[in-house]
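Just one protein chain is left out here, and the rest sit where they should.
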Amino acid sequence: MTSRGRRGLFLTGAAGLALLLLWGTAGLPDFGDYQHLYGLTLNAESVAATRATNAVAAVTFDYRGFDTLGEEFILFAAVLGTALLLRAQREEEEEPPEDMAPDRRPPHDSDAVRELCLGLVAPIFLFGVYIVVHGHLSPGGGFQGGVVLATAPLLMYIGGEYRGLRTVTPEAPLELVKGAGTGGYVLIGLSGLWFGTSFLDNALPRGNAGDVISSGTILALNLAVGMAVAGGLVLLLTEFLEQTLVLRSRSRK
Amino acid sequence: MDATAILQAFVLLLVAATATGVILTRDPLAQAITVSFFGLLLAIAFLAFQAPDVALSAIAVGAVALPLMILLALAKIRGGAE
Amino acid sequence: MSYLPFAVAVYLFLIGLWGIVISRNLIHLVVCLSVVQSSTYIVLLAVGYRAGGTAPIFLDVPVGRRAVDPIVQALTLTDVVVGVTVSALLLALAVQVHKRSGTLDPELLTSSRD
Partner (left out) sequence: MDPLIPLTVAVPLLAAALLAAFSPFVTRRVIELSSIAVAAAVTAMCLLLLSGASEAPLVYWFGGHMPRDGLALGIAFVVDPLGAALAAFAGVLVTATLVYSWRYFDAVGVLFHSLLLIFLAGIIGLAISGDLFNIFVFLELLSVAAFALTGYKIEETGPLQGALNFGVTNTVGAFFVLWGIALLYGRTGALNLAQMGETLAGGPVDSLVVTAIALLATGFFIKAAIVPFHFWLADTYATAPLPVCILLGGVVSELGLFAFARVYWTVFDGALASSHEELRILLLAAGALTAVVGAVMSFAQRHLQRMLAFSVIAHAGLLLVGLGLMSPAGLAGAAVYLLAGGLVKASLFMCLGILQHRLGGVDELRLHGRARHMIFTGTLFLVGGLVLAGIPPAGTYAGKALLEEEANLLGLSWVTPLFVLVSCLTGGAVLRAAGKVFMGWGPPPGHSGGEEDAQVGQETTVERDRTPAVMFVPALVLLTAAIIIPFVPGLLGGSEAAAVAFADRPAYAGSVLLGTRHPITEARAHEWTVPTELIAGAASVIGAVALAAFTLRRAPLPQKALGKARTGAERVVGGLTKLHSRHIGDYTAWLTMGAALLGGALAAALL
């Protein structure tokens, strides 16, 4: 199809689709006019029932925790998939990058940048952990905290310590963290089956709402997700990084 | 219209405008920056919708992880083209 | 105002699709796809919004305070994760396409298939 024909076809269809969507959304209640029992009930009872003060966390990890199990495995599959798709580069081109040489640093960074980045690693790491373990209390949780955790090793990369990145985050432990997190989610679900009534049922003491150690499996699942996301994301980004590094070292030769 | 509604309307219109900008930025490198800005605006819109959890993930993903992946992919491709 | 969020969501959906249709670069295309996806965040959250409600987090506010729907927020969280994973996979594919064919332009990919 010519570029013009394609645009014509799309614009005609898009006009129809726009009308359809506008017409359909016109059937929704007015924005802000929320009356559904589902949300109202959960807002009213979830704190008492789950001891998690964050109702979103109660939905994500308790009432609809099974969706989140699927979500974890979507992430897991994507990490496997990216490794599958980017694999050949590594087989073909893997050579010790010069960055690995003891006295070498990528030329672009200054010491100030380097120190700033490295200085940030520890606080960011702590911040990530904080977000993960407070997911049932306040906004945040395993996913958000996991992403923050994953940025800590990347800062080391920006700071020029690729060597450091490799020592801090070698692949095997990362795989283990990711696998333990993802598999852990299933195992916690199975514990509900074993000790409780059903899969993903809470089998742990709930504690008091508002405490850091409370809400039973919601906290445990948050930890599992935090591990899975942090491990998975670092692996995913290093898949892209490996290639970049290899290429960078080649172009400098 | 109260203050919340005005804020929400304002942010939503900004989101729409930025999305147009993201689409029309043809250079992927520049787009990595506009999409990061778009992610931030989305996060603000989610805050205005009283969804801080979603706002946090929008920042983590939209403003950090996605632009980072784009930059890495571009680095790889530019590297290969040299 | 009662309709604006939905109109903006419709706009994001279509402008993102338009971006995919006119895209001359697969990486640009993946970003446009994420714009299409942002429309689903807006429409989901808008459907669960309750005028005058706070966030459904009862740490500092008492239970029983008027709050917005927590379920759509959980759905949107899942949606965000799905989005970033699909983007990662598609970017990896784009990198490989470029490596094999030397181009990211769908037009050239189509015409230079041999």
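Letters A, B and C mark the chains in the order given here, with residues in each chain numbered from 1 onward.
Operating definition for what follows: contacts are C-beta pairs under 8 Å (C-beta built on N, C-alpha and C of every residue); 3 or more make two chains touch, one makes a residue touch a chain.
Everything numeric in this text was worked out from a predicted model, so none of it was measured.
For the chain that does not appear, the touching partners among the shown chains are A, C. By the touch definition given at the top, chain C reaches the unshown chain through residues 13, 17, 20-23, 26, 29, 33, 36-37, 39-40, 43-44, 47-48, 71-72, 75, 78-79, 82, 85-86, 89-90, 93-94, 96-97, 100-101, 106-107, 109-110, 113-114. Residues of chain A in contact with the chain left out of this view: 1, 6-7, 9-10, 12-17, 19-21, 23-29, 35-39, 41-42, 62-67, 69-71, 73-74, 76-78, 80-85, 87-88, 91, 172, 175-176, 178-180, 182-183, 186-187, 189-190, 192-193, 196-202.
Keep this in mind: only the chains that are shown with their structure count from here on.
Each chain gets a centre from the mean of its Cα atoms; for chain B and chain C, those two points are 10 Å apart.
Multi-chain contact residues of chain B, defined as those touching 2 or more other chains: 51-53, 57, 61, 65, 69, 73, 76, 80.
Multi-chain contact residues, meaning those touching two or more other chains, occur in chain A at positions 54, 56, 139, 143, 236, 240, 243. Within the complex formed with chain B, the residues of chain C that make contact are 1, 4-5, 8, 11-12, 15-16, 18-19, 24-25, 27-28, 30-32, 34-35, 38, 41-42, 45-46, 49, 52-57, 67-68, 73, 76-77, 80-81, 83-84, 87-88, 91-92, 94-95, 98-99, 102, 104.
Per the touch definition, chain A reaches chain B in the complex via residues 54, 56-57, 131, 139-141, 143-144, 147-148, 150-151, 154, 233, 236-237, 240-241, 243-244, 247-248, 250-251. Contacts from chain C toward chain A in the complex involve residues 1-7, 9-10, 13-14, 17-18, 21-22, 43, 46-53, 55-59, 63-64, 67-75, 77-78, 80-82, 85-86, 88-89, 91-93, 95-96, 99, 107.
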